[in-house]
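As you look at this complex, bear in mind that one protein chain is not there, while each of the others sits in place.
For reference, chains read A and B in written order, and residue numbers begin at 1 within each chain.
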Amino acid sequence: MTEEVKLMKGNEAIAHAAVRCGADGYFGYPITPQSEIMETLMELKPWETTGMVVLQAESEVAAINMVYGGAGTGKAVMTSSSSPGVSLKQEGISYIAGAELPCLIVNVMRGGPGLGTIQPSQADYFQAVKGGGHGDYRLITLAPASVQEMADFVALGFDLAFKYCNPAMILADGIIGQMMEKVVLPPFRPRRTEEEIRTQMPWAVQGKTAGRKRNVITSLELEPAKMEENNIRFQTKYKEIEKAEVRYEEIGCEDADYLIIAFGSMARICQKTIEMARAEGLKIGLLRPITLWPFPTDIISSYADKVKGMISVELNAGQMVEDVRLAVNGRVKVEHFGRLGGIVPTPDEVLDAIKQKLL
Amino acid sequence: MDINEIIKPENLVYDKPRLMNDNPMHYCPGCSHGVIHKLIAEVIDEMGMEEKTIGIAPVGCAVFAYNYIDIDWEEAAHGRAPAIATAIKRLNPEKMVFTYQGDGDLAAIGTAETIHACNRGENIVIVFVNNAIYGMTGGQMAPTTLEGMVTATCPYGRDVELNGYPLKISNLVAQLDGTCYVTRQSVHTAAAVKKAKKALRQAFENSMNKKGASLVEFVSTCNSGWKMSPDAANKWMEEHMFAKYPLGDLKNV
Partner (left out) sequence: MKQEIIIAGFGGQGVLSMGKILAYSGLMENKEVSWMPSYGPEQRGGTANVTVILSDERISSPVLNAFDIAIILNQPSLEKFESKVKPGGILIYDGYGIHQAPARKDIQVYRIDAMDTANEMKNGKAFNMIVLGGLLKIAPMVSLENVLKGLKKSLPERHHKLIPMNEQAILKGMEIIKKL
């Protein structure tokens, strides 16, 4: 049977993919530009088909804590929001990371700070990859650059979250959320049965059955020596993730004199910049980090001796550029170009910036 | 008579509930929490629900409730227990789910979660221990602190002009269509303990009968925070707390 090609928004693709990948629950609160996620789920009524629970919470704070609660019972649960709402979720995300629970968080970024604007932005990069909430923790951060990836990263995000008992985030933006493209939705896979949860997630809070010790989901440990042990365990896990889960895409890098580093919608725009540059005889390549954490440090580092310059193009004032600079450690010039506050640069604007800053 | 004769089963007049474990409690002598824990452990056991019960512990003195009652627990962020309980119950409808919260947790930082979980009619039990003070952090003013009552952050007594009025959150919750049972109990006398246990049992049964949200408030003492002996604290509670927070059912449908 051929897969059916659909046309839909990135936000809608997330909702469809969530139902299809066997998610057990979604808890959210409306905010532009991502409200279509919950709207689509409510229209799909998955509680009548797969049994997935969908609930509109009273706030983003309540929603992320619902995710904490559900994840603690071993269920595949998720939430979504946009920048101001994701700020509200930070406390909960820190608790989820501290309790080592798997879950999926979607951030369809808009411009900030504060209430900011509803237009697209990538200014939550720091928040996503450097922590966001309190304490030493990391979020597995996936940056989709197409509607297809919005759909595909739901299952990938859940899989990574459960593999490492760690929260995963899809860090998208208003462009990817609102644009429509062709998408092949992932095949249906069933939700885990109670039995599967019991065997695969022995830590899950399911009611203490005879013969096992009680399960407690908590991030609290008042004994500093034990709390340090917990932290060392987290860091060991993060190292493992950094080793095994880096994902990126290279476009026209092999012969490039200059390298653009860009993620998400900005990477799409830069693809056109590259086409335009190559038509002018300029050999520019694009390296697109798909995982923002773990960051593709090694591959970027490997280009430091091959290219004459790099530019990190972002919808922010210069966030990812810091990680690019750390990767190349001074061996090559690294510039930044970005537009702020919801303005999206056009492909030619990026090319002009490259000419100005690098050539 | 030596000790072995005394501890013969036929001489047993009181037994620790099976679901209370042997971990030494961190609660102050005279605190109400221990008795309330015991009642919950007894009710769960008597209902035969040990394998189906999930408790949500708060931030506050009862943060370590999960160390004492031998069931599965999730520890909540401050005030968020009703949101956590909501998701657990929705995703696992056959489980018996309750939160255990203090006045600061439930009626200050977690007011929104309390109101909305109750208003949605979640089939959960909220156990609310109201001792009119923040015990864990060293005796600061709570939303339920009485007018004129001295705490670390109202050292000259709660002044309503500055701090507003004691919050009767149970009365508020009783107004909501989503609640089926809202009651105020205490555990300062044997008779009160007996009544309180019945109230808890009803609340837990309601949750399994899908009747909506039940809230059982325990008007309690904090003799350490109140800086009184346990006995004096009980007397002070009867005189002052019961006047503001009278015992009995606020709603039972």
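The rule we apply is simple: a residue touches a chain if its C-beta (ideal position, glycine included) is under 8 Å from a C-beta of that chain, and two chains touch if they have at least 3 such contacts.
These numbers come from a predicted model, not from an experiment.
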Chains still shown that are in contact with the chain withheld from the display: A
Contact with the hidden chain (one of A:Ile118, A:Val246, A:Leu326 or A:Leu340): A:Ile118
Contact partner of the left-out chain, one of A:Val129, A:Leu142, A:Leu156 or A:Ile175: A:Ile175
Touch criterion as defined above, residue of A:Lys272, A:Lys306, A:Lys333 or A:Lys357 at the omitted chain: A:Lys272
Selected from A:Asp136, A:Glu196 or A:Asp348 as touching the chain missing from the view: A:Asp348
Absent chain, residues of subunit A that touch it: 5, 7, 32-33, 118-119, 174-175, 178-182, 265, 268-273, 275, 344-349
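Criterion: only the chains that are shown with their structure count from here on.
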Centre distance in Å when subunit A and subunit B are each reduced to the mean of their C-alpha atoms: 39
Subunit A residues within the subunit B interface of the complex: 24-25, 27, 53, 55, 57-59, 61-63, 65-70, 72-73, 75, 77, 91-92, 95, 99, 205-210, 214-220
Contacting residues of subunit B [partner subunit A, same complex]: 50-54, 56-57, 63, 66, 70-77, 80, 83-88, 90-92, 95, 112-113, 115-116
